[in-house]
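Here the complex is missing one protein chain, while the rest keep their positions.
This part shows subunit A:
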Amino acid sequence: MLQEESDLSLIIAQIVQKLKGSNLYSQLERQAWASLQRPEIKLESLKEDIKEFFKISETGWEKKLQNAVYSELSVFPLPSHPAAPPEHLKEPLVYMRKAQGSWEKRILKSLNSMCTELSIPLARKRPVGEQKELLNKWNEMGTDEPDLSLFRPVYAPKDFLEVLINLRNPNYENGDSLSFRTHLGLIQVPLKVKDIPELKECFVELGLNIGQLGIDDSTQVPPELFENEHVRIGQKVLAEQDSAAAQQYIRQGSPTALRAELWALILNISSQPEDVLYYEQLKTNVIQHDLLVDSLIYKDVKLTASNDDYYFVFEDYLYQVLLCFSRDTSVLSHFAYNSASPPKSYIRGKLGLEEYAVFYPPNGVIPFHGFSMYVAPLCFLYHEPSKLYQIFREMYVRFFFRLHSISSHPSGIVSLCLLFETLLQTYLPQLFYHLREIGAQPLRISFKWMVRAFSGYLATDQLLLLWDRILGYNSLEILAVLAAAVFAFRAVNLMEVTSLAAAEAVLADLSTLKVMPLLQIFLFATVT
């Protein structure tokens, strides 16, 4: 059909445009220049000969290009209608854009008032002595004990939940009378969410008759049945360096030894010297300029990761990653498909002059309470700071940004909340009704799990198995399914509680839970 062909050429043009600025493009160019020496390349058929040269599999270039294209397809949304303005690509629904805008304004006001109260500038250049000092203790910033008592986090997940609860579509029948579509949960917007039959189709590799790491690698199961073969296939996938195959493979879980490389392959991260240089450049930026956001990061790490039994050892890594993350302007490109927008500011004394307008922080992301928990689990996999940084940045611009911005995307936090509530209401109606009656709306308890992608709540090996599936399915819906599965697991205890505090106590400790059996039972073994 004409329409599909023109859509395809539009997608191809968009991907080519994106790849033109990348490292791979310059590498391919260099290779092409070098290959001109070869005898089989002739000027009359230059294009075809060079294409043939790249296709020879020993050079590996075709695979790298395939991985790069696959990565672009996974991350960027398809080109939209030509009449659609750029805001439409960020978020198609107008009322959600407005809600995100007013939420952002609140955050800016809060940050500005903190600035004026404490009389601390948003950003300043460090004096040379201070720069030297920071450079010396770069690897042990955790030993620093600055006075952070006056700082408070800009917002916490529960503030964000209140905003989501008050989200309303002005064109929707929000009357008081109960109708067949009254939302009994906290989320009142009618987004499309999947039900269990659709989830079963989507997560078919988690089925009962398919081997999983997290279930079929336990000590009682002999490894010849599944584990050995799975590890062998994993090694083969890594040898082939194929992103798409790795993404398919990891849906059944990743062996611990192969996980770091598999995640890097799926996210299309290869540590080139240019990437290490880029990280060093960011480090220099951290040393030269001091941002208010740095104190917020310090405070967040001290409050969350440093108090966690599993992650306190990585405190220094967290500073090294998060401080550099704030200075990374390449993160700004993800705002094309993120409903959020980066905050703007003007150089001192040049208010209103567009040439002096900058983004603050340079990467446009203001951290909230618990933000450092997105990085902490990755420290188990990567020990080299620049690689750890790249992996975190890619995970953020692919997945984590959706957990703290208001959007109608199926992996956005609003859809996840609605999916959780709908699953609970449909498949555990008694539990849902009981919790609602005692004033313990289930979302109030599970929201903090989903916003942090369960980091800090599950045991680390279980968390990494969960994040394997997030990468494998390129979607965050599994977080909502797991949250519902946890409620289903503790349903008996929850039916006996009589207050929100007691319900919170029943669900306070998730560190003993095994993630994969819970998901499998909830999706495939519950009688519906």
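Definition applied: a contact is a pair of C-beta atoms (placed from the backbone, for glycine too) under 8 Å apart; a residue touches a chain by one contact, two chains touch by 3 or more; residues count from 1.
The rule is simple: contacts and distances are computed from a predicted model.
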{"item": "Absent chain [UniProt protein name; select from \"glutathione transferase\", \"Collapsin response mediator protein 1\", \"Nicolin 1, tubulin polyglutamylase complex subunit\" or \"ATP-dependent DNA helicase 2 subunit KU70\"]", "value": "\"Nicolin 1, tubulin polyglutamylase complex subunit\""}
{"item": "Identified contact with the non-displayed chain, of A:Phe226, A:Tyr360 or A:Phe522", "value": "A:Tyr360"}
{"item": "Residue, one of A:Arg30, A:Lys55, A:Lys137 or A:Arg348, that touches the chain absent here", "value": "A:Arg348"}
{"item": "Of A:Gln131, A:Gln241, A:Asn285 or A:Ser306, the residue in touch with the unshown chain", "value": "A:Asn285"}
{"item": "From A:Ser9, A:Asn139, A:Asn166 or A:Ser330, residue that would touch the chain that is not displayed", "value": "A:Ser330"}
{"item": "Among A:Leu93, A:Leu184 or A:Ala244, the residue in touch with the chain that has been omitted", "value": "A:Leu93"}
{"item": "Absent chain, residues of subunit A that touch it", "value": "1-3, 17-18, 20-22, 25, 43-44, 46, 80-81, 83-84, 88, 92-94, 105, 108-109, 111-112, 115-116, 121-125, 169-173, 179, 181, 189-192, 278, 281, 285, 289, 327, 329-330, 332-333, 343-348, 351, 355-360, 362, 408"}
